[in-house]
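I am attaching a structure below and will ask some questions about it afterwards.
What you see is the complex with one protein chain gone and the rest in place.
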Amino acid sequence: MADALLLGLGGLAVLIVLIAIRMPIAYAMILVGGGGTMMLNGPTLVLSQLKTLAYGQFSIYDLSVVPMFVLMGAIASKTGLSQALFRGANAWLGWLRGGTAMAAIAGCAGFGAVCGSSLATASTMGKVALPELRRYNYSGALATGTLAAGGVLGILIPPSVVLIIYAIIVEANIVTMFMAAFLPGLLAVILFLLTIAIYVAIKPESGPKGGVADRHEFIAATMGMIPVLIIFGLVIGGIYLGFFNPTPAAAVGVFLVLLFGLLQRKLVWPDFVSALKETASTSGMIYLIILGAELLKIFMSRVGLPQETAAWIGGSGLEPMTVLIVLLIALILLGCLMDSLSMILLVIPFFWPVLVDINGGIYQGADGAGFGMSTEDLKIWFGVLALIVVELGLITPPVGMNVFVISSLARDTPMIETFKGVMPFFGAEIIRVVLLVSFPAITLWLPRVLSG
Amino acid sequence: AEYEFKLHHFLGEKAPAHSQMLLPWAKQVEENSGGKVAIEIYPAMTLGGRPPELISQVRDGVVDLVWTVNGYTPGLFPRSEVFELPGIHTNDPAATNKALKDLYESDLKDDYQGVEVMFLHVHAGQAIHMRDTEVHSPADLAGKKIRIPTRTGAWVIEALGAIPVGMPVPELPPALQKGVIDGAFIPWEIIPPLKIQEQTEFQIEGVDKERFGTTVFQVSMNKERWDALPEDIQKAFRDASGDEWIQKVGEIWAGADDFGIGLAVKSGNTHVTLTEEETEAFRKALAPVTDRWVEEVSSKGIDGAALVEKAKAAAASHASN
């Protein structure tokens, strides 16, 4: 048994080395998972399992929402939805100091309501809002920092690809997770808006007032936001109220953005093709990581590492809250190196059993539970917390994908400025995590109300 | 231990199937072998893959033993499927387990290529859970969307004039609650883990607990692994899986089922037991299901009609009442 554990730890070390030398994370997991299992139990076993493993993983029904939401976001970004959102938000907020940046945040939130990915939200809204921010002489740091941070809303506001994957790993209900993420997402929007207000109060020159929209423009711009409201209402509202399950809902969402694009005459053939290509590369990347994570899970289960980790932490006598906080900090640190999806797939299978153990088992009710809530609630609460901290990695140096994306759109702003501009938002996120840890009700209230 | 086995299955370790059936069985084998055998159970697909892959995993030697549902892979176990038809299994899982054993050597064996069956068993039988419709006749089900368990279950639902809907078990509670489906066709034993009592008002079964079909499960070992075992080890497995054991398995599943319906009734649900006449109306409506199955398997060279008669007789011969 000890030998097997050593092999497992060795496997983790190799995994880190492979990731460090730019091996795509999916292939690093495939190599370690497949290779490790071969070393442990011989090659025939892995070879036999490969006959059906990939097909089985790729045809998981619950996962089918992922490519659909990716497609929905990809099409949405070509349809002029983003322009309409930004214009509408700007009509409401633009006249304030820092208002155009606030409008960008609101636009990101709106776009996040139809798009499941952070990068897509950052780049789509970046293209729309950066020129405007520039026009009103916003400082490079505030302009790019706002958009890099705003992109995170793409994943914090449902639909959210990472949240779907989390739900599948811990066997949570996707609908419940979507409900749980809603108020925390709204809280993020509020805190981001406050951040901008404080930022421009301290440095007024970085975010000048924009123009005041006249009555006609105000009405037209406001009306322009209605399609998004309708799509979000039908898709996410439909899921919340139970008109349909996530997969058909996502399908309806794709159908609606497609229809919207065609009606607006904004979606031309080359755009459509490039939306399909984007869906192909994003979905293919996600599924390959899922396959890699499954192979790694097989190896780790066979050496018994997750079981041992759970037993070890469970027996350490640490306070539940201490374990949770250490875990969240570890995820933030890991986020400096890895993308959020890989992190969720790599870390949650290890640590979810630990939390279940500490809480008192899978069927633990609220009474006498380690975290003072039932394991069902813990699953929801921890999922939202984990989602936030893994997404922080998108805006922290040295690897901050959102920052990279925005930098590539704003070539005149040095990347270091963007990282500086994003720091206040990082602070806001930490405040939000503290709030959500202290008041679990923010997360748990809506699912409870909506599920009756 | 000298002989180590990995037993893989799809349910969590708190499920009665794990704690009351697989664990005690494994312990018994270990004991019978005088400590030469050790069986490690991996619940919840921890060794990878999806539940339908379990049978390939054991056949290919990815794991040594599996517990799986035949119906996960429709088409693979056409002969054993006879026991899933309405009218064969009625209300006594222990009797059906024994009937499966009776027919195994003579009629069912060809289904199990590449594996050595330890034992076959069924659950207490499919019954009807409804959101808000009290059902007393097939007409009450017309046009209702019902979640189906297996392909023969789908045929039953169709024969009753309802619409079969496939969906993963975990999606059942929200789908029921929101009316995405109107009901489900599964045993009572599923009620506690999924809190089905909260999403439904009516639980319906035939007279004298009669059910409309069931699901066949198997615990099987990789064939090569089995063949390579010395006789005393094989005997340890066989002795743990005899008549007494499958009787016990029947009782375990019946017990879990009783517990489930008890919970539903306690929380205020209506437990409908159809009268003899009402049940007869269902039996009549379901007769075409058997015909459909007989025709279906004849394409595989199986004499379905004869098998139906044999299975019926065997199940009846073990019936306790």
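Remarks
Think of it as A and B in the order they're written, each chain with its own count starting at 1.
Quick note on the criterion: a contact is a pair of C-beta atoms (placed from the backbone, for glycine too) under 8 Å apart; a residue touches a chain by one contact, two chains touch by 3 or more.
Everything that follows uses one rule, which is that contacts and distances are computed from a predicted model.
Per UniProt, the protein behind the absent chain is "TRAP transporter small permease protein"; the candidates were "TRAP transporter small permease protein", "Binding-protein-dependent transport system inner membrane component", "Twin-arginine translocation pathway signal protein" or "Cytochrome c1". Within the full complex, the residue among A:I230, A:V273 or A:I416 touching the omitted chain is A:V273.
The chain that is not drawn here is touched, among residues A:A26, A:V200 or A:A310, by A:A26.
Touching the missing chain, out of A:M39, A:A220, A:A251 or A:L409, is residue A:A251.
Across A:L9, A:L47, A:I325 or A:I416, the residue that sits in touch with the chain not pictured is A:L47. Along chain B, the points of touch with the absent chain fall at residues 52, 56, 71, 73-76, 113, 143, 145, 148, 150-151, 154, 163-167.
Listed by residue number, the positions of chain A touching the unshown chain are 19-27, 30-31, 47, 50-52, 54-55, 58-61, 63-64, 67-68, 71, 244, 247-248, 250-252, 254-255, 273, 276-277, 279-285, 287-289, 336-339, 342, 398-399.
The working rule: only the chains that are shown with their structure count from here on.
Chain geometry summary: the mean Cα position of chain A and that of chain B are 40 Å apart. Within the complex formed with chain B, the chain A residues making contact are 44-45, 48-49, 51-53, 56-57, 60-62, 171, 173, 175-176, 241-245, 294-295, 297-298, 301-302, 361-363, 451-452.
Those residues of chain B that touch chain A in the complex are listed here as 12, 14, 42, 46-50, 52-53, 56-57, 60-62, 167-168, 170-171, 173-175, 177-180.
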